[in-house]
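Below: the structure, in C-alpha cells.
With one protein chain removed, the remaining protein chains of the complex are shown where they sit.
Chain nomenclature is as follows: A, B and C, assigned in order of appearance, with residue numbering initiated at 1 for each chain independently.
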Amino acid sequence: MEISSSLKLVARGERPDTIVDVKGVKVGGKKVSVIAGPCSVESRDQILEAARAVKAAGAHMLRGGAFKPRTSPYSFQGLEEEGLRLLAEARKDTGLPVVTEVISPTDVDLVQEYADVLQIGSRNMHNFPLLKAVGRAEKPVLLKRGFGATISEWLNAAEYIIAGGNKGVILCERGIRAFNRITRFTLDIAAVPLIKRASHLPIVVDPSHATGRRELISPMAKAAVAAGADGIIVEVHPHPEEALCDGPQSLLPEELARLMGELRAVADAVHRTL
Amino acid sequence: MEISSSLKLVARGERPDTIVDVKGVKVGGKKVSVIAGPCSVESRDQILEAARAVKAAGAHMLRGGAFKPRTSPYSFQGLEEEGLRLLAEARKDTGLPVVTEVISPTDVDLVQEYADVLQIGSRNMHNFPLLKAVGRAEKPVLLKRGFGATISEWLNAAEYIIAGGNKGVILCERGIRAFNRITRFTLDIAAVPLIKRASHLPIVVDPSHATGRRELISPMAKAAVAAGADGIIVEVHPHPEEALCDGPQSLLPEELARLMGELRAVADAVHRTL
Amino acid sequence: MEISSSLKLVARGERPDTIVDVKGVKVGGKKVSVIAGPCSVESRDQILEAARAVKAAGAHMLRGGAFKPRTSPYSFQGLEEEGLRLLAEARKDTGLPVVTEVISPTDVDLVQEYADVLQIGSRNMHNFPLLKAVGRAEKPVLLKRGFGATISEWLNAAEYIIAGGNKGVILCERGIRAFNRITRFTLDIAAVPLIKRASHLPIVVDPSHATGRRELISPMAKAAVAAGADGIIVEVHPHPEEALCDGPQSLLPEELARLMGELRAVADAVHRTL
Partner (left out) sequence: MEISSSLKLVARGERPDTIVDVKGVKVGGKKVSVIAGPCSVESRDQILEAARAVKAAGAHMLRGGAFKPRTSPYSFQGLEEEGLRLLAEARKDTGLPVVTEVISPTDVDLVQEYADVLQIGSRNMHNFPLLKAVGRAEKPVLLKRGFGATISEWLNAAEYIIAGGNKGVILCERGIRAFNRITRFTLDIAAVPLIKRASHLPIVVDPSHATGRRELISPMAKAAVAAGADGIIVEVHPHPEEALCDGPQSLLPEELARLMGELRAVADAVHRTL
C-alpha cells in the first residue's frame, strides 16, 4: 500500500516493526502500552495523586501537559517549567516514564531535560520548524495526527522527524474533524491498520480527545486495541470535576483500573500482551 | 444521554435491549451475529456458491442485493425478482435467513415475500415513504446509517419504522463521509457505544462499505465487536475479481472463515458469544 | 473537465447551455431567476399572502412544500394534495409558476397535475426509483444536491432523469455537510463553476437551507450569482415567527424585495439580467 510517494524512511518497505524503547517500556511489537494522566499538570498534589493512581492501575507511562496549546489566550496556559519539574518528581515517585507536550522549537531542549517522550500535539502536526527541532532531539516523539490532516500528511510529518535523525517516532490517532456534533471529533480507527500496512512505526490511540466523553473511553480503547493499536493514551484525573481542562472526558482512577483489565482481555484476543 | 428530543419509541429510557429474532437467529443481547454474502445476486451459481461458503464459515445470515441502488443509471441494477427467487433458493439450500435491500415502497410486499430481513440502504435512510412502508411490513428491518446523516437523524429514521408498527429494527453503521480519501468512507465506531446508550435497538457494523478495502475488513470488524456491536455485515464473494460490484472490498470464503475465528476471540473478550 | 466517466447525456461535451422553460420563465442562458416562497404550504391565507409578496418583489416562481420530508415522524408532514390545490390557486392568483417537492414515485402523477416544476429534495437525490419516475414525467425537475453527495454522484442522478426521457433538469446546490456548526450546512459555491464546465445544465443555489440563518441569505445569494449561478431559490414567509418549519432562515417579504435589487446589480456586473 503506497500512501505517499515522498515517504522514504517512514514507509514500511521490507522493514520490521519499529519498537520504541522508553526507559524500558516498549511501544510496538507484541506489547500494548497504556499512557495515562491528566490533561494538565495543575499542582504538586494533583500530579502526584494522578501519577500514583496511574501506577496503581498498572499503566505504563504518565502523561501531563506543562505547556498547553489553548484555543483562547485567556485559558490556563500550563505551569511551564514548574510543570516539568513536577512531572519529573512524579516520575521519581512512581518510576513511570513521562510524556509531555512541546509547543515551540525553542523549548525542545528544556522539555527533553525533564521528559522521556516529547509529544507533538494535533495542532502542531504541520509545525515544520517544531518537527525539525524534535528531529534533532534525543528523546522519542509521540506525534499526534492533525485533526484536519490526511494519513499521507501525517506520515510526511513523521518523515520530517526521522529525516532529522530521530528514529523514535510513535504515531497517535486522536480523531479527525467530521460532521459529528455529539462527539468532539471522529475517531478514525481505520488509521490503525492503514498505518500498520503503510509504515513500520508504532501507533497508539487517544480516545479521550477523540470523543470528549468519559462513557465512550472504554469501548473506543477496546476497539483500538482490537484493530491493532500498539497502545492507548487516556486522560485520568483524580477529581475531574475540578480539572482545569478536559474534565468531562477524564476517567476516574478506578475507571482506569477497570479499563486496564478490559484491555488485557482484548489484547489477549488479538495475540498481544498488556 | 439524550440525542434528540423527538425520539419516543427508539430512546433507551428504561427499556431493556431489544433482541430481533430472525428465524431463530437472534440479533442483540449476548450474541454477536455475522451476516455475509455478495454485494449483488449475479447468478444462480454465484449465490449458491457464496451461500454455501457463508454457511461453511459459520456465519448466521446471508446478504445479497436483488434491487441495487447504483450511482450510474448504466451500472448493473440487480436481478430484481429473479434475484429474490435465487436468494430464497440459497436459503432453502443452506438454512440461512436472507437479508436483502428494498429501494421502493411499492416493492416492499414483493421483497418481504422472499426475504427475512428488509434492508434500507444508506442512500435511502432519509426516504421517508420507504421508511413508512417498511414500518407496516411484517419482516424486521436492517436500517443503514445515511453516510451524511447524524446519529440523531438516523435514530429518527428508526422512529419512523417503529411508529409505523414494526418493532424489529436493527441499526447498521456503515461509514460516514469525511475528508479521508484512502478509504471509501470513515467508519464511525463511536456510533456503537453512543447508540447503545441512547437506544435499546441492536446495532451491527459494515466494515466492507466503510473502508472499501479487503485488507481492512478484519481489523475493523474486530474493532466493532470490541466496541460493543451486536454483529457484523460483510461482503464475501467466491470470485471477487469477477464481481459486478464491490470486488475490491469482498472477502474470499477462506478469509471469512478466518475472520469468524478472530471475531469469536474478541467477542469472548467482551463477554459476548458468536 | 471530466468529473465522471459514466456521464453521457449530462456531460458538457459540445452542447450549448440548456435553458429550461417553465411556462415562459427561462432558467439558464443570460437570465438569472429567483424562486421564492415558504418552506411549507400551511394554509390558504399563508400561501396566498406569501405568493403575492413574492410576485410584488419581482421574483419569478413560487416555491412551497406540500409533501414534506421531515426528520421526525412527529413533525408536520405537509398538507399533501390540499397543499397542491392551494399552490395551484396561488399560481392562478399571481401568475407565478409553482415549484414543489415530490417524495414518492407513486405521487409523481398527482404532483405534476398541479406543479410546474417537480423538486427532488436533498434527502432524495439518491432515491433512484424516484429519479426514474420523474425521468418519465412531463414537467421539469429541480434536482437538489444530496448534502452528503459528491458532484459526480449528483450529476449521475441527473443522468438518471435525462436517461428516462426528461430533458428539463435544473440542478440546485444547497450546502453540504462539513464540520461547521454555526451554519446548518456549508454552501459549496465552487459547485457552480464546476457544474458550468462539466455540464450543460442550469444550476441554481439555495442559500436558505445551506446557512439556516436569515442574515446570511443576501450575501450568499449575491455570491452565488457572482459565481455564475442561473438563479436563487429562497425561503420567504410573511410571518417567520409563526412558520411551521424553517422560520429562522426565512426572509420577510420586504427583505426579498431588497434582495431582488441587490441581485440585479450583481447580475449586471457579471453580464446577466434578472
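The rule is simple: a contact is a pair of C-beta atoms (placed from the backbone, for glycine too) under 8 Å apart; a residue touches a chain by one contact, two chains touch by 3 or more.
In this text, all values refer to a predicted model and were calculated from it rather than measured experimentally.
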Fill in the blank from the handout: Checked against the full complex, the residue among C:A157, C:C172 or C:V192 that touches the missing chain is C:V192
Handout entry: Contact with the hidden chain (one of A:R177, A:K196, A:K222 or A:R272)
Key = A:R177
Exercise for the section: Go through chain B and note every residue touching the omitted chain. Expected result: 177-179, 181
Problem - On chain A, residues whose C-beta touches the chain left out of the figure - result: 4, 6, 8, 69-75, 103-106, 123-124, 126-130, 146-149, 152-153, 156, 159-160, 163, 176-177
Completion exercise
Touch rule applied to chain C and the missing chain gives residues 1, 3, 148, 150-152, 176-183, 186-190, 192-194, 197, 210-211, 215-216, 219-220, 222-228, 262, 265-266, 268-270
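Criterion: only the chains that are shown with their structure count from here on.
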Exercise for the section: Could you grab the centroid distance between chain B and chain C? Build each centroid from C-alpha atoms only and quote it in angstrom. Expected result: 34
Problem - Cα-centroid distance, chain A relative to chain C, in whole angstrom - result: 48
Exercise for the section: With chain centres taken as the means of their Cα atoms, state the distance from chain A to chain B in Å. Expected result: 34
Handout entry: Residues within chain B bordering two or more other chains
Key = 148, 152, 176-177
